[in-house]
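All protein chains but one are shown in place.
== chain A ==
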Amino acid sequence: MLDVAHEALVNLLQPGTMLYLCLGVAIGTVLGILPALGGLAGMSMLLPFIFGMDPTEGLALLVGMFAITATSDTFPSVLLGVPGSSASQATVLDGYPLARQGRGAEALAAGLFSSMLGGIFGALVMFFAIFSARPIILAFGSPELFLLTLLGLSMVALLSKGSMRLGLMAGAIGLLLGSIGGAPTHPVYRFSFDQIYLFDGIPLAVLAIGMFAIPELIDLLVEKRSVAGMNKIEGSVFRGMRSTVRNPGLVARSSAIGAFIGILPGLGGSIGHWLAYGVAAQTSKNRRNFGKGDVRGVIASESANNATEGGALIPTLMFGIPGSGSMAILLGGFTLMGLQAGPSMVTTDLSVSVSIAWMLAIANILACGVCLILARQIARITVLPAELFTPFLFVMLFVASYQASRQWGDIIALIAFGLVGWVMKQIGVPRPPLLIGFVLSEPAERYLWTSMGTYGYSWLWHPMVIAIAAVIVLLLWFGLRVSRRAEETEAIVEAGVDGVDGGRPGAVVSPPDRDEDRGRDTRS
């Protein structure tokens, strides 16, 4: 095993290959920093150049590119509240409040450093999984996958932030939105109203940008101020890195969750980081600040999303099942370079798989280095008055949304969800549950249907099903108990100071935020 690893590393350390890896990392970094563009856009851009390339160099370019977007997507998520990719939505929840407290550089550094650790963890998992993942993947049939979607949905209860009814409602609306378009089990289009745009459902990227980014930008403009609301950045890059190092257990746990969800085909990459965030928020000591600017939320989300990439390469390579759009393009790139995904990736083409694991690890380290150097400077955007950069941002968001399916519907959907998201923010309906419901809608329906079709009701007694169900019950019980206790103390200690989207000690709390907080407190 080790000599294979060594040989692959030697092959990789050729100037040409490294050059392409760096090029991939560079492109990935830029695309990740630009809000919402993400890996998919980058992969589509690179694909035309792949044909005829030497496989190692071509792979270095592609892997360098997509491995890195999960690192650099931290920038927009933290600094602007715009999810940098569909796998960094949870980063926004704590990263952006931190940026609003002027601690953008610190949160960024924590996120970047966690990204790197998560990425290396993912590469390690991938390396070992090459030799042993087959039984794991084969152990998770439809019933087990269905239970995992339920585990994800149980996060809704937790992320509801005190207003359980509203949270459950938002989650249910998410599930409904997710059912728009081609049904997973029948060749019918639901709620498509004869619009071809709706045949494929609402793109996740558009929904996420609309829900999170547009409301923040509108509020920034209305309040006529900068993100941080002050003109100097508190906290340092170093302090952020230290936060990550001080939470090794959190990094390991979140990375493991991310990599595990990645390995299982069919759940989709964006669920892993939500789960990791949810588990962190549910089981950490002193979880009161989650959602208001707890750096641990950033660490959990960012280590998970990078680890997911390593895990997700396993089903892509071994079974030819792409876990995401980027992975589908990677598979296309494989064919263009004369490689074929399948069981041969563990036998005759083993060296290819192993070098991909290496590329992943090296690219993660490179990207983290580059991004950390840039972090302090780029974080200064949070002290700029919003009028200066929001026009540019709006353009970027629309371009990025249009990238989702390249139809006019993307623009209309973005505006519609932006307005809905803004209203939800104003009246204090939590938005994360909606996204979780949306993301899990299709897999939940699919796996429930195939479980029933294959096993009738007998699947309920599968040992793994019972085990996951027990985990769900435990997490819910633990989480809700802690949550109730926390709320009791919270009600006494602070009578409406910070809110989910506010949270700026020392800064003047603006009127809309205060109203929103009051509303939530009376409700909970």
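Definition applied: a contact is a pair of C-beta atoms (placed from the backbone, for glycine too) under 8 Å apart; a residue touches a chain by one contact, two chains touch by 3 or more; residues count from 1.
Note that in this section contacts and distances are computed from a predicted model.
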Record lookup, UniProt, unshown chain, options "Tripartite tricarboxylate transporter substrate binding protein", "Cytochrome b/b6 domain-containing protein", "Ion-translocating oxidoreductase complex subunit C" or "Aldehyde dehydrogenase" -> protein name "Tripartite tricarboxylate transporter substrate binding protein"
From A:L12, A:I180, A:A213 or A:L330, the answer for touching the chain not displayed is A:L330
Out of A:S44, A:S351 or A:Q426, the sole contact with the unshown chain comes from A:S44
Considering the complete complex, of A:G16, A:P248, A:G338 or A:G369, the missing chain is touched by A:G338
Residues of chain A touching the missing chain are 43-44, 47-48, 51-52, 137-139, 141-142, 182-189, 194, 196-197, 199-200, 265-266, 315, 319-322, 325, 328-333, 335-336, 338, 340-344, 347, 405-407, 446, 449-450, 453-454
